[in-house]
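Scroll down for the structure; my scribbles are underneath it.
Apart from one protein chain that is not included, each protein chain of the complex appears where it belongs.
On to subunit A.
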Amino acid sequence: MSAGADTTATLIRMANQIAQGLAREADPAAAAAEHIRLYWEPRMIKALLATGGAGLSPIAQEAYGRLAGA
């Protein structure tokens, strides 16, 4: 995805929602990164990584870091 404004906003929102949904896990950032790896198509992950991470919550930001480092 070339990630237009709408799609970028959707992906950021989804990532934040996932991070919030898994915030009570033992390692929330790892769980969020794993969830994204398990359920997101590679284009979506690539587009998320292309955003630079602006607008992500702290847990989502950390998950973002793990996805980027993978």
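Miscellaneous remarks
The definition used in the following text is that a contact is a pair of C-beta atoms (placed from the backbone, for glycine too) under 8 Å apart; a residue touches a chain by one contact, two chains touch by 3 or more; residues count from 1.
Assume contacts and distances are computed from a predicted model.
Candidate names were "Carbohydrate ABC transporter permease", "Sigma-70 family RNA polymerase sigma factor", "Formate dehydrogenase major subunit" or "Butirosin biosynthesis protein H, N-terminal", and the UniProt protein name of the unshown chain is "Formate dehydrogenase major subunit". Summarising the interface, subunit A meets the missing chain with residues 1-4, 6-7, 10, 13-14, 17-18, 20-21, 23-24, 35, 38-44.
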